[in-house]
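Here we show just some of the chains, and they stay where they sit in the whole.
Note that the chains take the letters A, B and C in the order they are written out, and that residue 1 is the start of every chain.
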Amino acid sequence: MSTVETAITLAPKQYKSDVKPVWCPGCGHFAVLNAMTKAFSALGLPPEQVAVVSGIGCSSRVPAYTSVYGFHGLHGRALAVGTGLKVARPDLTVVVAGGDGDGFSIGGNHFLHACRRNLDMTYVVMDNEVYGMTKGQASPTTAADWSASKLTPGGPGMRPFQPASIAVAAGATFVARCFSGQPNEIARVLVEAVRHPGFSFVQALSPCPTFCPEQKEWKHVVRPFDAEPTDDPAEASRRLQADDGMSTGIVLAARRPSWAPSSGGASASATTIEAIEAEIEA
Amino acid sequence: MRSTLSIALTGSGGAGVVTAGRVLLDAATRAGWYGLLRRSSGPQIRGGESAALLRLGAHPVDCLDDHFDVLVALDWGNIERFADEIPLVATSLVLSDPSAGAVPAAIAAKGAQHVALPLRELATAAERAPENMVAAGALCAALGVDAEHVEACIEALLGRKGGDALTAAVRGARAGAAGVPAACADLALPAMATRPAHRWALSGNEAAGLGALRGGVRFVAAYPITPASELLEWLAPRLTGLGGALVQAEDELASINMCLGASYGGVPSLTATSGPGLALMTEGLGLAVAGEIPVVVVDVMRGGPSTGIPTKSEQTDLDIALNGLHGDAPHLVLAPVSVADCAFTTQWAVHLAETLQAPAIVLSDQALGQTRVVTERPADVAFLTRRRVASPDQAEYRRYAAGGDGIAAMAVPGTPGTTYTAEGLEHDERGTPSSSSGHHARQLARRTDKLDRHDYGPWATLVEGDGDTAIVTWGSTCGAVREAAARERARGRAVRVVAPRLLAPARHGEVDGASALERALDGVERVLVVEQSHSRQFHRYLRAWHDLPRQVRCLARPGPLPIAPEEVRAALGDWSQR
Amino acid sequence: MSDNDPGRSLPAFLAHAVALERESAERYRELADVMSVHHNPGAAALFARLAELGELHAGQVEARARGLTLPSIPPWLYQWPAAEAPETGPHEETHYLMTRLEVLRYALANEQRGLDFYAGLARGASEAEVRTLAAEFEREETHHVEVLRAWIDRALTDGGDGPTPEDPDPPNLPE
């Protein structure tokens, strides 16, 4: 990110493609996209070594807007795609991105199991507490009394999903929250997240002015966590439970071995097809 | 002397039926025979009633026979459950220990000859040897297998259990051999040159696993399900050995999408499942179609609908495999034509998926997957084409643009200058989402045509025999059909057997407007369709996609009982008289 | 929960005694069923016999309680020395290849725990009526224990079933 570009270091905008986002002007997702490109630049990653994988939703449109390898998959299945990719190609930097509906509603199971599996990849959820793409229905993170959706006229009527707490309980080793109003801070967190050896989860609060104009207020409410990141899940969980969901920063950065196909030391006798065939000989 | 011999062993929990069956098969193999072994069991996890159903022969056998020549009951626990599965005729022998009680009505009613085999007495006399080994020993002796082979097999199978168990088993086999009832005198099979080279013993599930590895699969993500789990269990350590990986996924939605991620990453990928799991994968398969991502799903079919009959075979996932994806979603559907062919067909499926950048579903079933056969080493074809990979550093890489064969070059992440986004929305040639009718029509047509126009070579349709009567079938029922046709031919009647190994694209290989299948039926006037389904799924597939001769009959019967060769001959009915 | 203390009131004691016998009989019946589902006719027959005896004893104890109003005690408020009623055999000690000898030893352990339970009350109950009746039940249980010991001896002398057999077959995949 120096002013003089070297051959290896690309400027953030070189991580953007020439596809113009269809996002509404004012959408928080722009800031997350920008932060992502800044983080890739700061990390000095060659674009071809990075893959951004997503599901379906406004936020999930992000891969096409980057100049790295992209995968715009199915609603809710981004983490599964990312998992397969990372296991098959551990050399790549895999960033999975999407929305709160994609990740916590239909994709909730993969979220749980990705946290547990602790593969070395990063998951960024642009949380606007709404289904933007399908015209403003309540998502798992929507407030119980948000009554703007015709589908839930009286509001969803239940406690919002708490992504960071659940990530910790499910075994994520890196958990952070940030806000699209602070893109450079997102970039910083993303750099840490990508560097973290294991599964890193970043909840990026990212307003949807179209369906949730009230989220304009967020900028007045967010504030940094009042403590440094901990490496103790129990402590992280305590902090998160005491929080109103609007504190930002890295909460947890713990070490735990990442899952690998051969973990536990499988005793693979045959290492060639011929050897395997020999076992079948009658 | 008979050229094949069919033996059923039954018994309840702990009787060791399966192990005895395995000893019999292995020993017969060492003696140079071919054979197959199928297992059937009750709903209990352990200790339930089970049956080992064997057929041994001087030539390879691909299906069970119409009836069993011998039934050996180690005990009579819940035998009614198997009464249907073990047809007997007047010449069949029923061997059982009188001390286990009289032959139950369900068996007695079949009118076979009852022969006393005093298992308990022989076992006790042999210092409490296991009764199942007594039975195995007796049968092997009756067949004419050298004791040496029998003991070698027992050692191979039970060796790890250690000394005592092993010696007791050998004692049992010897006691059995010494006590063969006189009525068993003519069970012997023709003598063979023993231990021929290149003979393989494997189940269809193992064969499919081998085909996957031969095809280059190095990533598998899957969720356990009967009767596919063994395929995965066989693959797990071997994949690791070959430097690949198997991920046990949280569910089938995850497994198919993990496979898509790995395949997008350039690694040939496969998953295996059964009906309920396949139902959960169709959305992912649709993405593989739209995004043109190679992937193979082996569906080891079981009785449906819903959870159905998980342990029994049926051919009723044909509908969902062919038509279960939403939208116009052309893809590949293949079916092995025998247990051993699971290897070739799966290998070929990997090859086709990779070459054509499309998902391929391989329809195996419980009867193929869980039957163990002794057979010739299956073909290992060295296919030349593979995934077409984009060359690096292109000025304007267009992922979804293709030349004449409709196949676009697919960039492998890590390659500089060819970054792109794989896309499940309709898109233009670059992959940018588009709802234009032109882009839609062109991509739809290309995705269809690349499959239809590919040259699938000689493997797409199995054709045997000629004549103007044909039996058209697919998958696991091929065994019985081929045997029925062979019997017809032995009676001097020409019968053609036509079985598509490649079910979709259905209209591949068109010449002058005739599909490969239609051409295989050239000159045929009468078609008997044989399938194991109640709703005639295969028959409807044939009608929908192909022009059939005017005279069509259909033998469509649901599982779980296998379709037998004579049942096929009976369905030919008066056509067989011509 | 002194109301439920079998040592402090006869109705509470009898409620315990009834539950002890009933649950034991039900468990034996359950085991007889599961053994028959798993084709262990020998064990199934023995468990069925034990269930019959258990039902008989339960009936006898219930007869003793006739005329009294027993407290209605929820399962978890019985004051058993361990997790379950003393004569209720634990599931985890059963397996589908159980020999008859194993079944008898299993039953013996159950009866022995029953005996110990009554013996404890025969000595330690604060209520005299309870001590008397507990002593009577203790004698009854002693008899059961003796009967079982005799059965075991007989089984041993006729060779029993030999060692616990092993299932040579792999398990099944039902669903």
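The criterion applied here is as follows: a contact is a pair of C-beta atoms (placed from the backbone, for glycine too) under 8 Å apart; a residue touches a chain by one contact, two chains touch by 3 or more.
Given the structure is predicted, the values throughout are model-derived calculations rather than measurements.
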| task | Counting across the entire structure file, list how many copies of each shown chain there are. | result | A x2, B x2, C x1
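FYI, only the chains that are shown with their structure count from here on.
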| request: Averaged over CA atoms, how far is the centre of chain A from the centre of chain C? Could you give it in whole Å? | output: 58
| said: Based only on mean CA positions, could you tell me how far chain B sits from chain C in angstrom? | reply: 50
| remark: Taking each chain's centre as the mean of its CA atoms, chain A sits from chain B at a distance in Å of 42
| query | In their shared complex, at which residues does chain B touch chain A? | reply | 29, 198-202, 206, 210, 213-214, 218-219, 221, 236-247, 249-251, 253-255, 257-267, 269, 283-284, 287, 291, 374, 377, 411, 413-425, 431-433
| note | Per the touch rule above, chain C residues touching chain B in the complex are 37-41, 96-97, 162, 165-175
| query | What part of chain B is in contact with chain C in the complex they form? | reply | 12-19, 41-50, 75, 77-78, 128, 130, 132, 158, 161, 165, 226-227, 229-230, 307, 310-311
